[in-house]
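A protein chain is absent from this complex, but the other protein chains hold their places.
Think of it as A, B and C in the order they're written, each chain with its own count starting at 1.
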């Protein structure tokens, strides 16, 4: 049997939190806008899922520029979670996304437990009445302004509270996006699992800073920003592997994925699906090339179901 | 006045933990062997200090190969702290190092509080009798095998215990090398300061993993390794800045320093001195070029004392 | 509409020490760019530099008869442009474009204000309406006025200023503008591209005048397609102030709307 016909036999679909994705490759939040922006280049129907830019109940203006700066094999961003707000998203962006045969995962955040809950509620209601939202991804790398600005995602207690509260609010599949800025990511994943999450995604960006030494000022108006891109990949892969050994819920792996080989590193380390973030900027067709590449790789290796490669790392 | 004569006026010497270094540029532990290895290329007399490869009371064999693998703009290592042991170091390596007009900082570690204390004791005794050791740098990124293999450097309590114990043992200036694999590096630095350390150095490597997807095995025999090089620099600079705002003791900054500009990022963010690690591999003359470059930069900027640039970041 | 495509480098020649002219030909049929639009160019084959860099279309040729060529005029500034400058004839390069709104094409006489490399972005309108532009061209020195002869031939009048006075008046172009009747007494539309400082200066200058100024802005870009929200500028819009994406809603804005910090 030729490689091509073997490729066709490869089963790429995966089940994440009860949602059956046609393949394990999705876009990561904040790097693919609301889907529209890349629709000129990318056939959205081919994607496993689209994760939209993080949304909050009220629109957010975001940080002043400069918001991005390049770093070795990576970039820092301090967008400041600029977004049009959940209502405008539902009204203006969701109808466009509904046209495509892919799954829509809505990333959301808040700056207090109340706001998280309200966001989840509004999204669940919209989904219940008109459909089009297949899962929620909760970004917990935000500070709780009601409780000393402690970042939810770096404090197990705060995390338990907010995840539990949101879990009670929504019946939609709930993915929690973990922050890598922690000592023990496995512990964080366990807390999230115990609080009722259906899946975890990781990693969010790693906090970094670049200094303009002549001006003696940070390059980003926000002082610090989140590092992403190939530079963080070894850290992200390690964290996925730690989380894989810590929890049973499925993992969506991300951090510096640019090629099929990179995606496979995450799958082998324990991810069930992967997301491409910064990679979209470098190569708008990265997701499509990875989907094709996974099929080819699995056929070559005689592994006919992508689920069989998840966690296949031998140590 | 011409630039050259202004360069001569620039004061590059800095005081770290009571040791007066002729300039703020040192080599980082594990990347410069015992000094000998690079003495063919580098005039050791010009360095602010040499930090030698981490030593333990008993020699360590280290990990099986492969021990290193490249990553985007960085590398991972899992040397496994191979070293000849403190006694052999004092006998065989220290006499060579004593010939040079630079300061010798001895990096050491243990796998229990007792071992840390014994190492510090042996090094202090050697220093007291024959000199040649100007400061100790304590690597706390090691697990405590007597207490559940918890890594000293990621647990505030374990860290306090081990630093306090070592502090009691030695009168040598004591630098604690912080692990970046923590949620709050500022907190860690405060614990170390409160436990009597004279200075902190950061960052040690960030734990990462690279997977050989065809073999479904980690590239490193040790599974995970420490990421270093330019890829980690934004993270390291951010951490130095956090520590600078958290403690009063001097900071030695490192992580991905390759050029004068990189070194300046750390100084501006709050470091009093810097260390070059992976950069030595890429350019054996990196340290020398940075020393020269710092003089030039400061002269151009009309800052005649390097201490005045430490922490000069305006936000 | 913009496309993502592969192109081959036809030429990447040095005009002087740090200015180069890059000519590429798309390897697939592509649409032709409008004046003031730009492209995101991949500058190397590794992850360092990682991101594409934005460059204004300087000249496009042959889109009507199929021998498409895109020309970019660029200055070597940092890592990305240095890497770009190392690409050679025959090398492949991935490109996104044409991007952005571009300049509205003037109908009659107009004023052009170019600072340094800003000339690259403005060249297409000079070419489109030959001999209708009053060109104010500022640069650091003679060497930076690389395509002086060409733009002279395309302009109705040209006024030059260099920082060192090596050509034209000594000083910045905004100071020259101050005393020009074209700004004081006229109402010709203005097209400007150059350093932020120049644009800010222009904004002060025309504050009370009734002149429409189209300015093309510069900001770090990651995606170039509106997805990352990285490249924003604050503009007034229906009485509130909002961040707009330079790559999507720009790069050309009405100077009046811009909120300078």
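The criterion applied here is as follows: contacts are C-beta pairs under 8 Å (C-beta built on N, C-alpha and C of every residue); 3 or more make two chains touch, one makes a residue touch a chain.
Remember, it's a predicted structure, so these values are computed and weren't measured experimentally.
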Chains shown that the absent chain touches, full complex: A, B, C
Option from B:32, B:116, B:266 or B:297 whose C-beta touches the chain left out: B:32
Touching residue (missing chain; options B:49, B:258 or B:309): B:258
Hidden partner chain, touching residue among B:128, B:282 or B:315: B:282
From B:68, B:165 or B:187, residue that would touch the chain that is not displayed: B:68
Interface with the undisplayed chain - residues on chain A: 72-73, 230
For chain B, the residues touching the chain missing from this view: 30-33, 37-38, 40-41, 53, 61-62, 64-70, 72-75, 77, 79, 82, 229-231, 258, 278, 280-285
Those residues of chain C which, in the complete complex, touch the missing chain: 44-49, 79, 83, 86, 88
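One rule holds for everything that comes next: only the chains that are shown with their structure count from here on.
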Inter-chain centre distance, chain B versus chain C - centres from mean C-alpha coordinates, in Å: 46
Two or more partner chains touched - positions in chain C: 47-48
Residues of chain B engaged with two or more neighbouring chains: 72-73, 230
